[in-house]
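Shown next, in structure tokens, is the structure this report addresses.
A protein chain is absent from this complex, but the other protein chains hold their places.
Labels run A and B following the written order; every chain starts at residue 1.
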Amino acid sequence: MERGESSNMNRRTFLKLSALTGAAVGLHQITPPSSVVSVSHPPRKKHGAFEEKWVPTSCLGCSGRCAIKVRVVNGRAVKIVGNPFSLLSDGKVCPRAHVGLQILYDPERIGSPLKRSNREKGRGIDPQWSPISWDQALKEIKDRLRSLREIHKPHQLLMLHGLNSKSTEDMLFRFGEAFGTPNIVSGDGLDGEAEKTGNWMADGHHEFSAYDFDRTQYLLLFGADLLESGRPLSRLLRKWGKIRRERPSRVKIVMVHPRYSVTSAKSDEWIPIFPGTEGTLAMGMAYVILQEKLYDKAFIERWTAGFENYKKVVFRFPLEQVSTITGIPSYTIQRLAREFAMTKPAIAIGGKGAYALPEGSYHGYAIRCLNGLVGSIDIPGGLLYQEKPNYKTIPPVAEDQIAKKGRKRPLIQLGGSERFPFARSVTNQVPESILKDIPYSIEMAIGFNCNFMMTAPSTKRWEEAMKKVPFYIHLSPFVSEMALYADILLPTTTYLEEWGYEHSSPGAGFAEMRIKQPVVQPYGEAKSSTDILLMLAKRLGGSVEKSFTSLGEGHEGFVKLRTSSLMDWKGLLEKGVWVGPEYQYKKYDRIFNTPSKRFEFSSGNLETLIAKSGKRGERQREDRHRYDAVRFLGEKESYPFVLHPYQPLMAFEHGSQNYPWAQEIYLPLQGTGWDTPVEINSETARRLGIREGDEIWVESPFSKIKARAKCSEGLQPEVIAIPSGQGHYAYGRWQKGIGVNPNELIGVDFDGISGQASYFNTRVKVYKA
Amino acid sequence: MERTYVTIEGKSRGYYLLVTLLGLGSVSLLVSFIVSYLKGQQVWGVSNIIPWGQLIIFYIYFIGLSAGAIIISSLSYVLKWDFYKPITRLAVFMGILLMLGAMFFVFVDLGRPEKFWRLFGYYFLNNMTSMFVINSIFYVVYMTLMVFYLWLIFENKKKWAAIVGTLDVIWAISVHMGTGAIFGLIGNREIFFSPIKPFEFLAAALTSGTSLIILTTLGVFKFTGRHIRQDLILSLGNLLSWLIYVLLVLVFVDKLTHLYFPGREPALYLFAGNYWWLFWVFQIGMGILIPLFLLIYPQTGRTVKGVSFASLSVIIGVFGERAALVIPGTAYPQHFFPGFMEGIWGKPGIFPVTVWESLLCLGIVSYIALLFVLGLKFLEILPAQEDEAIVAVEGSNPLLKKMG
Partner (left out) sequence: MESAVRLPILIQGSKSTRPEEEKMPKWAMVIDLDKCTGCQACIVACKAENNVPHGSPEEQRRRRDIYWNKIIAVTRGRYPKVQTELIPMPCMQCDHPPCVTVCPARATYRREDGIVIQNYRRCIGCKYCMVACPYGARSFNFRKQDEMEYHRPDLPPDPGSREVWPFPVRTQGVVEKCTFCFHRIDRGIREGKRIGVEVLPACVEACPSCAMAFGDLDDPQSPVSIAFGSRTAFRLREELKTNPKVIYLPR
């Protein structure tokens, strides 16, 4: 062969080979690491032969954690129904439970651990994942963790968790303790801290309230979307039907809300209110009740304290003033107050719209006090104190010196600091703390199935903060928006493939525990978060490893150990549910965790805290009783409307919305799916020259988004409502690029006492695109 | 005096060009049918709210044309007006082909075309209350009658042709009234529901059939260098104007009824909704008012040109009439519960004109036209050129002028 020819041959072969390799590599990049899996195709066995079983477990589409039964045919889950043994909801489940099949068989799940190759992090930047083995992944994580401990800085590990089973939560708290970091941040600070604090101010229970719906006669809802974002939703849906038409007397339900939601539509009355003034309305109603002496004298005299102080505060809010602030006519407030006080038993329930505000704790307190006024505390048909299952106590964590010192460091959430002297969980502060390194820098973070990029206000800050974290490990079954910032992405099992124990808070008053057991084999190489933590602990060795021995074998063993105090394992696996002892009412002698041991209309708990905090508490002392003005972000002249983001029923809380069954029917009141229309009052739209279906910009002082307008009769004229849960951009054929995320518009604000992130006090303006 | 009928030579360049074009159209029919069959009807404009689209529009249009053509053809044999003899064979042949085309349209529109034979089982397998079944019975007999009729005409059996022709005309009337009944008996669609729908359809069939005969005759005769009596065309034009008048009366009565309750809202949607132009521009404007004006006004009504423009207008207008029935009739959202229905359930349907569906329709039209053109070549449809009864059309063919 000639020299020229041979080089030609070689060149051609080389080009061919490289083209092939390139194609193969390219193909590998564009095909997802996992193969396409269809939703519910059970592998066929012999002709006609099938193996069927029903497995009781519990759902984790939201924080309701309801008991379900899954029908498995030939190893494939084909149908999900409720578990009749659960007395929480009489065995019923909400629609999200049924969509669990699509969560389980999501074709775009990750099957193996992934490592990031692209150093750059950001929205729209491809991480260039490459699959690695579990050994590799865990080794790298272990090395990093160990190095943090070696330099005696375990507090620089930040653990973030979103929606996980209770057993996983217990585990990750334990890990944090053993490791030595106090920085375990949950989504609570975005969710219900203000509500819980309001409750705590009244009776010392920093918890969500449970309600005895079966026997109540009157429900007054302050923006509480019970039928959409209430928890536990299955119980609310069941009881709604029950107390409407399954009793001799039909309950009356009144909804006070800026928006005509599904709950408003199904209530007997919808009373539009100016956003953020629900607490003021509670004060106004209290005014009427006090003036007309409609309160429950016996209860107040015997079991409450601070009533006189309370009266002084209430009488600062005469009806006319309340009417002006809330936009509700005085006679309506009077009527509501009289109805509420004279229909017994009555319950007042607040929703996130009433609490997630700068004065949210006080609003929550005001609503709680309304219940106290009419004596609806711990009575049949009133509000209840949720009991928890008594899990078997596990041996304390083996803390070494490093861990002890680490745990004593200040929190990066700044809870308990000068900024938030009384707060515990200030999730909304985390991005700023990371960016400004206050009180110290964060070197490493682990995220357990959280997606604060989507659910937190002012998402941009979170993006910048996570970009800054040098090493981020994310655990979830799919590539959520937060996972885009991960250096290592570990695939976890969905709730249908793992062990666990759950109890919902709030529940039905009595304690109920639901088991989680795998209904099918885990997908690919996915492992549950607990198993991952156990593996990490083992590799870390030392006191960390010691803290996790004698907890049972793996996740199953842990669950078995913890539930052993409740009922026998075999029975539990068969029934799926343990129901606690019957609820005892009127436990007034022991239920109030307050200085006076009574229900306090003037919060002794808060006074104690303020006194203890000395100078730091001064600001709180000033800020109290601010029921007259809501602090909005943005000037009214430039931003005439108030943004009201709301969570529809079909929105999932575990970070993904890639489920067409839910997406198709996302907004029942609007008869559409796959979309997030911006709701504007029809009259307001007409004034602005906006017609139905027009593309409009919604702009806040912080950001702007573009969406389609929907002219609605069911909206207070100064409110703009946008559904949340859409606007995903990380992955998902059925969610990527669909809709907008209103959380991007929201500014950063906090409830002064609890640190709760404020969602409802951002002002916006709208104009045609 | 016997007239002779001949085939055309069909060797000219123009002829071959026409055949090629129509052949290509027919190929596009095959291609679009295969694509539609493989991909499903999602490539068309139909949806769950407007389930019937271009194909059904063409189907009822073609049946109308066919029935109209046959009824015009009856003028000579049945009513014994020899005047119209030259165009009879043409009309019957067209009737057969148009019927074939209509059946093609139905066949292709089915979701499962391979099961089309289920439309033709009688009584035991079929549901006799369904107008589709009644129509399919009608169509089979109609086809047979037409072919028999044409054969009798070819064989010059005048008496038998008259009898069969009468039967055929009656059957053609029933056929198209049956097609009208497909729509007229549907109670939940207020725009459809009317006892005079069959009559409306019949009137539309007559006008469109007549217009098609006029245009085809003029076109074919001109293309093949034949001359047609001007008064033949003008008399057809006169007939057309009366038929349009009848159609106007029927449409008026039907729409007036629908303006009263309970059919008021859908009728208003037809008049002023997003498909208003189908009704006003096509059905009323081009289908009725413009041709009526053209035909009545003596300046235009007494010229062949005027008549042909009127016919063209009617052809397009009646197509629009079919469309104005099928599309807005189903696009109007059904009101399940009083009030404003939110979201997709309350929005009127939109029918997009899609490529594959249009190609399919044009393909079938091309195919029928191809069969027609080939038929002219291989069957004795047209009268012979040197027929003494044919008189020169004024100012049309210089050749004839020379011949004197």
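Rule of thumb we're sticking to: a residue touches a chain if its C-beta (ideal position, glycine included) is under 8 Å from a C-beta of that chain, and two chains touch if they have at least 3 such contacts.
Treat the numbers as computed from the prediction; the structure is a model and nothing was measured.
S.K.: Quick check: which displayed chains does the absent chain contact?
M.R.: Within the full complex, the chain left out of view touches A, B.
S.K.: Looking beyond the chains shown, say which of A:171, A:379, A:649 or A:746 touches the absent one.
M.R.: Spelled out, the listed residue whose C-beta touches the missing chain is A:649.
S.K.: Out of B:26, B:54, B:76 or B:136, point to the residue that touches the absent chain in the complete complex.
M.R.: Final answer for the missing-chain contact: B:136.
S.K.: Of B:52, B:171 or B:275, which one is in contact with the hidden chain?
M.R.: In the full complex, the listed residue that touches the missing chain is B:52.
S.K.: Tell me, which residues in chain B touch the chain that this view leaves out?
M.R.: Counting over the whole complex, chain B touches the hidden chain at residues 39-42, 46-52, 106, 109-112, 115-116, 118-119, 124-127, 129-133, 136, 182, 186-189, 262, 330, 334, 336-345, 349-350, 352.
S.K.: Provide the residue numbers of chain A that touch the chain removed from this figure.
M.R.: Chain A touches the chain not shown through residues 38-42, 44, 47-50, 52, 73-74, 78-82, 89, 92-95, 98-99, 101, 227, 233-234, 237-238, 240-242, 244-246, 250, 260, 262, 265-266, 270-272, 649-650, 660-665, 668-675, 681-683, 713-715, 717, 734, 738.
Heads up, the rule we're going with is that only the chains that are shown with their structure count from here on.
S.K.: Provide the C-alpha centroid distance between chain A and chain B, rounded to the nearest whole angstrom.
M.R.: Once rounded, the distance between the two centres reads 64 Å.
S.K.: Mind listing the chain B positions that touch chain A in their complex?
M.R.: Within the complex, chain B contacts chain A at residues 341-346.
S.K.: Which residues of chain A touch chain B once you look at their complex with the stated criterion?
M.R.: Touch residues, chain A against chain B: 667, 669-672.
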